[in-house]
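The block underneath contains the structure these notes are about, expressed in structure tokens.
One chain of protein is taken out of this complex; the other chains stay put.
By written order: A, B, C, D and E. Residues from 1 in each chain.
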């Protein structure tokens, strides 16, 4: 889902590339982009209104997968406390705490509810909580997020899902190292926000081949690219979201497409090798060229 | 719903009365019955298989009302802790513990779920818990009842509904006086089993005009005849259940009806003034006459 | 939930008070505020867009409580018709008519549905009715509100909830005195809009200690401060809504906070004793000072 | 789904036929069966316990179809009152009255609920009503069936489904001719019990090609073989139910199969041409031979 | 629901007519309007924001009816494949493909889900699909619409509902003639978009009296005015939507009403006989007069 290093040299002037880039995270890739003279539109910066619609599908997949991962690592053999999310009749259900009621959190909560757990979803946006109260299954409670409320709920949680992402900013550290001692031994934390630093202080990115580590008796699952595990679903979800933009580029060509579509302009990280995204240029102290200027020279 | 004292003298030989009696609770009423020579069939002892179908409608009404009563006495002005059963979005829900998963308990739990509370229903019958797990709303959990589990859940409960009735026996004391200290101050107990002694040790029957009392900071609501508060619903419910028996008596007359219907025999407490129900006769050391013998002499 | 009279003298210059005021309803309080030189921000006038977000939590609580109150006063002993909201299997359910599909009405309807009643919710906003049709339980019908439709539904209603509030205006009188004769004897009206004059003509504010009165055989429950009965829930709900504003005031101080936040300006009824809210100034013919002017003099 | 007349001569001695027969309704068919010497097992008399499991699938299909038919004939062009079963948001739903809570009635009610109507299901079996109250959608009410309750509900019904079948007996006439005047003009009655005489007095069997007639302004839909309209579904449903019996006959042969299976004995209407079903023999004053006797002579 | 030809001469100068017109479809009607000097406001062009709120009620009714029609024509006797939408327990359900997730499609899908079918709803708007995923019953799947996905789903569909309408434009042809061969014989297409040319290439408008035709073994139901079949529901739905506009016209008179309400201006097709709607004027090469100009001359 990310451009492979060996593919870079193949980019050529005149080419338009439309994919995930995360240029700000790699000087090497950014310089290669500049050197080839290609035009690079990045999924992750394409904005419509204040939303990032090409990140949403991955958030949906990651949110849903977080519960599968959590259920698995709660198994005793994987180091968890050995509780089944939904319990069985007569035996208490596990408690799932979902931090954040956005796309990731809502999808996580829905899956946890579906498996029969007792679910609490926390957020600072009361209107969002009101909507969730109307459409979520009845075993999902909504609670306004405060440091106190988080700690109270951590004490009872078997599974914690970190789902607080603030576009373009590091995720806030809602669970700190000292909070881990509140959790029961064998509890599991799945931090879906790990890409942006995580909303749990003790999280650091892991991989599908070595997905978990333990801190203070609590399992941490922090795979950075969770959707990569279900490529059939993820690819379809991503394609659904990118198709209309791709068609627009194909029909109009780069110049006309960007002139007619502001969202495509927000996606443009490089035009003909010139860096047209401020944050990327600043990250590596490279020259920033306004998209309109770069387009005019095409 | 009970025959008024002033009505007794009006009973006459040859008359058939079919209503609630509870003769074993009143020597005066029993002797009056014997004196009149009337035939008295009691709703509360009519058995079909092992069920008491003329008690079921009252259990349904009482179970549903128990939550209305509990919600009301949780209000601060009535002495309760001031919590709303369903909370509101962002604020935690109250917890309701229902002891017993029979008719009363299921109806209570369904209403509490409907108001949005976190509900736990306890019972000893695992097959019943499995069925409830399939048909109850998702905010109803089922837990196998043990003394330990009861105490664990009392610690978190805002409202406790006592709904354990064992036909023909005193209700077991599932909550003892010393358990009250586990409950939060301002919690409310509604004991629907109070007619049979209550499943909460500190309960004693109260009336609609003076329904609650407080013990150790916990409100007790123990109105003995809860369905009496909603007579339009209760009367319809009761009539639905008694109608077919009444028609049978009216069509066939007492003698033929009892010869053809074993359930009506179980209802017969007195036939032509002879006490034909063993427990009643024993209660007051009166002569017991087998129904068949009493019928033969008609 | 309202500042007590004996607390007024304690307000001092330089103090910032952020709470419910309703100054326009009390010359005494307004003059005291002016005399102390304190700055008073009122919850009830804080606007975000066209909403009043610090009134919403109280509407949620009141809406949910209206059904508890209605269920209680439908009991025969309290003067109601003696019907149980949800009926029982085989016996018809009570009918609940909710006038208004906003926050109060939706919360009322949801609780009534949860108790198993037959619920009709009326509103003039078709798009709102469409949304409710999608998310409400199946025993909630939506009906477009016309005088004719209201009268048709009054004829069958056991419980009527008045839930029409128009921000900053008197509630429209949807049920008039002559309409009471359409209702069945023993029906109950709960008018949640009573704070703003009520949407039922015969309503006047009552208190938790004397909550109901009867007109033409219909019980009226019109407690002006319903959420006061469940302070544990109401306080949490209110704090969730006010917390972020309180923090903003605490972090920035009054001057900076109001300069950065337009909603806080709409809350400002008095700044350093100067009346900065037009409606309040006009109500008592006092001098109005624009907030910016008053702030500049701090 | 019924043996065609021209097929009768093809039946031969030694043959086993297992299908719907309804011999008691046709002397011609019964005599033909006797003449051929074939063995005829009838789906409609096969009993397991007190149920007729090979009629159930057709009842399921007919119950579900009754609502489709009702919805269609409520259309104005077909003579109905022009109401849509589920209404739309803001417009009242149609009311559907289902007489009988067995297989037909439950399937009818479920479909009507699914289309968004206000549904009432009536039955005399309170335990059945209690179960339906637990598993049916919330827009389905249960009401105990009395002549009074039926008439009260007829006055509001847009669609009435007759679904009362008593195995082996004529259906009771729950709606009489004089009751039609209670119904609104343009209302529709679908009588699924028409095969057994109908539970609506004015019903008489109709066909798919001429399905409805009108009496006193009320449309009557009384197609005797409703499942015949959806043969793909009906055939699968029937085959699912008959397969295990067919396999048993095929594996064991007639004699052994009947010796091992009491339900197959109840299905046997003729064995080697001898009439082995009492009701059939009596209907045409033919000789009855006990199945065991007939089998012994094979 | 459309003005009858014989009514035109009765229009008089000074009159205001507010109804469905579709002037652009009839030179005769347009010229008559101009000749009478009446003012004609058309439901179908009244815009609020980008919505057409006086078309919405008809879309709701048509969407819900499309499933009733589809279920009926799937019956064998009507030429369909003989499958019951919801199947029965043990027998597979029919599959319903709904093209378009707007008002028509959502209402269609909800009814199909209610009847127990396996439903797929397709749309290009991912945010809409996300909302539907949250509020629709669980037997409704959402799929992003592409030509490939449509063809894949056509292969399994028993019933296809065309529900793609683009305001003011011809509906896109999502199903082409050659796609019909993918469908199973006896499948049914209901094209609700037929008013705007249909989203199925082989569709052409039909009437309630002759509603279906067959192409390549597939039944086409394309009644142009489906809501006309349920006038009691449709009239109420329409009146609910038009009432407030009608009252505004009645209270203010034409001139003031149009000066105060931009939506009423968009509805104005003719003012005092002058054509004030550009598309209508252009359609017949008549003179266009701006509404403000026409109003000034009143």
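Assume contacts are C-beta pairs under 8 Å (C-beta built on N, C-alpha and C of every residue); 3 or more make two chains touch, one makes a residue touch a chain.
Not measured: the values here are computed from a predicted model.
Chemist: I'd like to know which visible chains would be in contact with the absent chain if the whole complex were considered.
Modeler: Result for the missing chain's touching partners among shown chains: A, B, D, E.
Chemist: Among E:33, E:58 or E:91, which one touches the chain that has been omitted from the display?
Modeler: Of the listed residues, the one touching the omitted chain is E:91.
Chemist: Of the listed residues E:33, E:52, E:97 or E:129, which contacts the missing chain in the full complex?
Modeler: Here the residue in touch with the unshown chain is E:129.
Chemist: Among A:27, A:177 or A:208, which one touches the chain that has been omitted from the display?
Modeler: Missing-chain contact among the listed residues: A:208.
Chemist: Touching the absent chain in the whole complex: find that residue among A:82, A:167 or A:205.
Modeler: Going through A:82, A:167 or A:205 one by one, A:82 is the residue touching the chain not shown.
Chemist: Which candidate, A:61, A:219, A:249 or A:295, sits in contact with the chain we can't see?
Modeler: Going through A:61, A:219, A:249 or A:295 one by one, A:61 is the residue touching the chain not shown.
Chemist: Which chain D residues touch the hidden chain?
Modeler: Considering the whole complex, chain D reaches the absent chain at 53, 56-57, 60, 135, 236, 240-241, 243-244.
Chemist: Write the list of chain A residues that the hidden chain touches.
Modeler: 57, 60-61, 64-65, 68, 71-72, 74-77, 81-92, 107, 110-111, 113-116, 208-209, 228-234, 236-237, 240
Chemist: By the contact definition given up top, give the residues of chain E that touch the hidden chain.
Modeler: Here the touching residues of chain E are 87, 89-93, 113, 116, 118, 126, 129-130, 132-133, 137-139, 141-144.
Criterion: only the chains that are shown with their structure count from here on.
Chemist: What is the size of the turn, to the nearest 5°, that moves the C-alpha atoms of chain C onto the matching ones in chain E?
Modeler: Rotation angle between the two copies comes out at 120 degrees.
Chemist: Please work out which of A-C and A-B is bridged by more C-beta pairs in contact, and write that pair.
Modeler: Pair with more contacting C-beta pairs, A-C versus A-B: A-B.
Chemist: I'd like the Å distance between the centres of chain A and chain B, where a centre is the mean of that chain's Cα atoms.
Modeler: Using C-alpha averages as centres, the distance is 55 Å.
Chemist: Roughly how many whole angstrom separate the Cα centroids of chain D and chain E?
Modeler: Roughly 39 Å separates the two chain centres.
Chemist: Indicate the residues of chain E shared as contacts by at least two other chains.
Modeler: Expected reply: 57, 60, 135, 236, 240.
Chemist: Which chains touch, pair by pair?
Modeler: A-B, A-C, A-E, B-C, B-D, C-D, C-E, D-E
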